[in-house]
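One protein chain omitted, others in place.
First chain written, first letter: the chains are A and B, and each begins at residue 1.
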Amino acid sequence: MKVLVMAHAPVIALLSDFGTSDGYAGVMQGVILGIARDVPLVDLTHDIPAHDVAAGAWVLYTSWRYFPGHTVFLAVVDPGVGGARRAAAVQVESRIFVGPDNGLFSLVIAGGTVEAAVALDNPRYHLGAPSATFHGRDVFAPCAAHLAVGIPLASLGSPITPETLIRLPILQAERSGSTVRASIVHVDRFGNLITSVDSALTTLVLITASTTLHLGRHLITVRARTFAEGPTDQPFLLRDSSGHLAVAIRDGSAAAQLGAHRGDSVRVEGLPS
Amino acid sequence: MKVLVMAHAPVIALLSDFGTSDGYAGVMQGVILGIARDVPLVDLTHDIPAHDVAAGAWVLYTSWRYFPGHTVFLAVVDPGVGGARRAAAVQVESRIFVGPDNGLFSLVIAGGTVEAAVALDNPRYHLGAPSATFHGRDVFAPCAAHLAVGIPLASLGSPITPETLIRLPILQAERSGSTVRASIVHVDRFGNLITSVDSALTTLVLITASTTLHLGRHLITVRARTFAEGPTDQPFLLRDSSGHLAVAIRDGSAAAQLGAHRGDSVRVEGLPS
Partner (left out) sequence: MKVLVMAHAPVIALLSDFGTSDGYAGVMQGVILGIARDVPLVDLTHDIPAHDVAAGAWVLYTSWRYFPGHTVFLAVVDPGVGGARRAAAVQVESRIFVGPDNGLFSLVIAGGTVEAAVALDNPRYHLGAPSATFHGRDVFAPCAAHLAVGIPLASLGSPITPETLIRLPILQAERSGSTVRASIVHVDRFGNLITSVDSALTTLVLITASTTLHLGRHLITVRARTFAEGPTDQPFLLRDSSGHLAVAIRDGSAAAQLGAHRGDSVRVEGLPS
């Protein structure tokens, strides 16, 4: 990247499954601004499907490196709120992730270096009497805001051994000889089907002329570099902006037209074995 | 609350029923930034159901105290725009609420101290020639922005006697002996059913072992402190993050599974009479 990067001061990026109707996401921002009024806030998304930790992990995975260094991610998809799961802040390289330790950070941790992690058990940085049901407001938001104004990570609570952080097996792609067995990990707004075949393997798939992707009864062989280059009458393979292998349909929804869903299995055949 | 609160400079929080598709909410922010470029803006929500003043009142009620002092709330759910309803700015303790005087501020006013109120009839602080149909853009947004940059409330228009502000009966809960008759006032994104039984009465309901909640043909007796503690096979009572009594289903939607809607009556029985 040749761009001028001038910003080393923090930003807070918010991700949740709160939706936007109830004011829950806005309230977290109100709490933050009471502590860190001058920190820019970005709504990464609040439309993660309710309780869908893996979906939240995917969006963090595809997003976090595009935010400036020192960004604090306030990420709350937290079906176990108030229960045994730990509340955590995890520093991965120069960014910090604040939220439940339930696997939401699985893909960030898998792709980055964990520098430190703490359990958010110092009540000094919580709202006065935290509710049992809304730690986004009462624990995570104030902790994220304090980090953004310079409170050290270690002040927020007891150290966590990074190896004990919860990791979910979200991106499975197994290569065996000339075959890769993978799955659809994300269906985006346009109906593009993004698979668990990662960037390096996608390069190999796309440069090998003989590869085919099997999705249910569909066999996809055409490939394109862009949506505009794709054929108009059949689905095609392309590299998604995440780097992963994807199935798309030009000016249409591959999900709708192929009847495909997140979690569906895909199989790539024809790789050099 | 033991957190460091450093912010006394204003913030503007926006709430409306404009949705996010038409650009109406964004335009209000454009107008604000032309007057108050350095004021942080928070979208509390723009997804209040169209024309649903009571729904907007609920979100303000559960949110406003979590925003910093001196926050200006720009709140527009305004089916009577351009008609006889007053355009108002109402100072409640250290926050100011700008929007139509149609009941939208009912619950804030009921729970806080009104310090002052004005009708927004000074055209100096409106856009040049206000439309008849979009006072959010032409009247409320510029007035909110001017308040945020320090224009005194009294400059925006004629004084309103606080007692004349419109109040809607949104949170009705009547106790009679051992029974409380109340209603569902909000159904959130997760399908939790939040009732009009307020925080003090909720404490009494939850500590009294014999209480039951009747909702249509359903009788709910189990209670939990958190979602994670709830049973997996039946609905349960818990204290919502607003403090109110709520009915929830673990990892599911109580609204969908019980066929319940906002406005449905509930009855709590078994209180000490």
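Rule of thumb we're sticking to: contacts are C-beta pairs under 8 Å (C-beta built on N, C-alpha and C of every residue); 3 or more make two chains touch, one makes a residue touch a chain.
What you are looking at is a predicted structure, and each value in this text was computed from that prediction instead of being measured.
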**OP:** Write the list of chain B residues that the hidden chain touches.
**Re:** 17-27, 29-31, 33-38, 41, 43, 50-51, 79-85, 123-128, 131-134, 137-138, 142, 146, 149
Subject >> Interface with the undisplayed chain - residues on chain A >> reply: 1-7, 9, 11, 13, 15, 20, 40, 42-48, 59, 62-63, 66-68, 71, 186, 188-190, 225-229, 238-241, 251
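In this section, only the chains that are shown with their structure count from here on.
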Subject >> Centroid spacing, where centroids are CA-atom means, of chain A and chain B in whole angstrom >> reply: 31
